[in-house]
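Have a look at this one.
Excluded from the complex is one protein chain; the other protein chains are retained at their positions.
Letters A and B mark the chains as written, and numbering starts fresh at 1 in each.
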Amino acid sequence: MSQLLKKNKNLIYPGFLWFLFFFMLPLVIILIYAFIDNFLRPGTPVNFTFENFLIIFQRKHYLLLLGRSIRISLITTFFSIAFAYPIAYFLAKKTKYDKILIVALMIPFWVNYLIRTFAWKLIISENGIVNKILLGLNVTDVPLRILYTEFAVILGLIYTNTPMMILPLYATISRIDNSLLEAALDLGASRTRAFFDIIFRLSLTGIFAGTILVFIPVLGSFAIPAILGGTNSMMIGNIIENQFIEVGNWNFGSAFTLALALISLAMIFIYSKLFGLKSIYKNQGL
Amino acid sequence: MEKYIVELKNVVKKYGSFTAVDNVSLKIKEGSFFSLLGPSGCGKTTTLRMIGGFIDADQGDIFIDALNMRGVPPNKRRTSLVFQNLALFPHMNVKENIIYGLKKRKLSAEIINEKLKKIINIVNLSGLENRRITELSGGQQQRVALARSLIIEPEILLLDEPLANLDKKLRISMQYELKEIQKRTGTTFLYVTHDQGEALTMSDTIAVMNNGKVIQTDSPYEIYNHPSDVFVADFIGAGNFIKLEGIKKFSNEDYGNMKTDLKNLKNTMEDKENQPQMPAGNENNINQFDKIICTTKYGGSIKHKIRSGVFENIISRNNTEDMVFFIRPEKIGLRHAISIKTSSHDIKNRGENNKSNRTAQENINPEDLNFYQGTIESLIFEGPDIRFTIRSEQIGRLKAEVKNERYFLGLTAGSSIDFFWDIEEGTLFY
Partner (left out) sequence: MEKRKPVLLQIYTILFFIYILLPIIIIFIFAWNSNEGYNFPLSGFTWKWFVQLFNDSIAKKAIINSVLIAFVSATVSTLLGTALAFGIMNSSLKNKGLFLGLLILPVLMPSLTIGIAVLVFFRTLTIPLGIPSVILSHVSISMSYVVLIMLGRIEGFSGSIQEAAVDLGASWFSSIKDIILPALMPAMLAGWVFSFMISWNEFIVTYFLIGNNVTIPVYIFSQLRFGISPKVNVISVIVTGFTIIMVALYILTRASLGRIKNTRVLKS
């Protein structure tokens, strides 16, 4: 490459410096905060400590909350796979209108999730549509309490995140050549067997990519539990918000934030070892 | 007695208003290498996929081993398909790919292993059992696909242009290998291809298809030498199509003219030892064949032999519009033009060189030879062969192809040339 074109490399710097300064450096500061016992301020002495992490494991309240967050995230991920898979399969293999339908899916996906969450609040509230129907059919005498429960939170999370799962699944399934399925049938496999041996097995990449794209944001969500959930369905995000906005314990809040960051980094790392990072963004349909 | 393993009876497949397969009937001999040959979109792949059970026929019946296959899914047919893109399972290694079919048949591990060993030997894949598919070369992937299908011992192996994606050299070596594997296993191969060379090399029988119809079913030799119509002639190899104005039977008058021609020929060739003679058995042929003279639109005449009765048939149709004479380039012999002015020494030399190639024709009665004079328009040197475009006043423009021999050195565009062919060569389409 000519000397002149080596200048292209310099184009990296503005963006990269921005990234270092406004993304990496803040993370480093959080890292520091998690291991000290006071604010980073001129004139304030600080000590190194593990106390902030120990509190998470010492207080039952926080352990419960951590467990609940992971449980809610797992359930949400599982159901979004279950709901999304047939759709992705249909779009990829059973229709020629897939491009249009994907657009139809993309539009609600791009509608702000707070608005979509708001809609669910209307639907499941005590005098919402669901309760109106149930009362009307005499299934129940008193309106069901759905809003402000863990169930409501999961409902909202599944609803807002399922489209995230469809895109990577659709991308991987549509890349599977139909002749592979035909070959399996030709060699004597039943339809069901051939589906699991070939389509499902080869779409695992998409399932994992979708899992990354759903599990991580769900684990870090705080708006949906704040709107649809009650005090018994708070998640990590709500605790973190609480620590920074109301309590003002930055050290403990940073420890929780760091834990969240580490869980997601670990997942991203495992995924990239298994399939390569490229397949995550390749499958997002950008 | 010969057994037909596959039989198609009046099979039709339509896609909307487009008829992909139009009333096709075929019989495929057990243990033979049968090719469906035709341009893309001719219906050959559709036919193959109907036999494999991937597509249902709209009308007609497909029999495999005398059983009607209507409604039988691919996994219940004793066929196996080698896909054009091979369709190897990317998440399985070589061994897992090959034994996939046996596993679905729930055979014991020992039997599977035994069969695996056998097939690996047949297709030359030893040592590669645990390789990933992506680590194999194109030829090796080909073999895996073949092994995967052969191991389930299908009665017919269906092959959908499996060599199309290989480079030329590998394709040719795989052709021989495929033929060899077919002989070794004795399995019936039904091979779909658009490559006429491939079909000619490997097949016992070729069915040429066009526009959803089977045009001709014959041995490679017959297909090449006696194409049944213009399409087949044109599709299989190169050829010269000479438009005709009329035909007539060979008469005494013609014979008289010919004598003068012959005399000239003899003189110019200065070849008195080799008097043209009627080859033995010619008389018998006359009983079955008619000699005719075709007139080209340039006024030239082409002698030709046709089966007796055909001439009357053509005349009775009273339609000479579509008459075409077809001759392959390699059937045309070439000789340096011999003019009276050329020195005898020169001619003699040429005559000697001439003996070394098939253009000598000393033992053939010149009466059985079409002989013309022309000029070379262009020539292309192609390694083993030299291709000429010749122009003659009587015939028009012709392609001729001769072996790369020293005799043709020195010929350039513009050179005068003599060319000729045996009256038994070529085909008359009417």
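We adopt the following convention: contacts are C-beta pairs under 8 Å (C-beta built on N, C-alpha and C of every residue); 3 or more make two chains touch, one makes a residue touch a chain.
Note that the coordinates shown come from a computational prediction; the quantities given were computed from them, not determined experimentally.
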Sole residue of A:168, A:188, A:206 or A:220 that reaches the chain not shown, by the stated touch rule: A:220
Among listed residues A:53, A:78 or A:118, the absent chain is touched only by A:118
Absent-chain interface residues of chain A come out as 1-2, 4-16, 18-19, 22-27, 29-30, 33, 40-41, 83, 86-87, 89-91, 94, 101, 103-108, 110-123, 125, 127-129, 132, 159, 162-163, 182, 185, 212-213, 216-217, 219-223, 226-227, 237, 240, 244-245, 250, 253-254, 257, 260-261, 264-265, 268, 272, 277, 280-282, 284, 286
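Note that only the chains that are shown with their structure count from here on.
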Can you list the chain B residues touching chain A in their complex? 52-54, 73-75, 79-81, 83-85, 87, 89-91, 100-101, 104-105, 148-149, 152
As the complex stands, chain A meets chain B at residues 177, 179-180, 182-190, 193, 197-198, 201-202
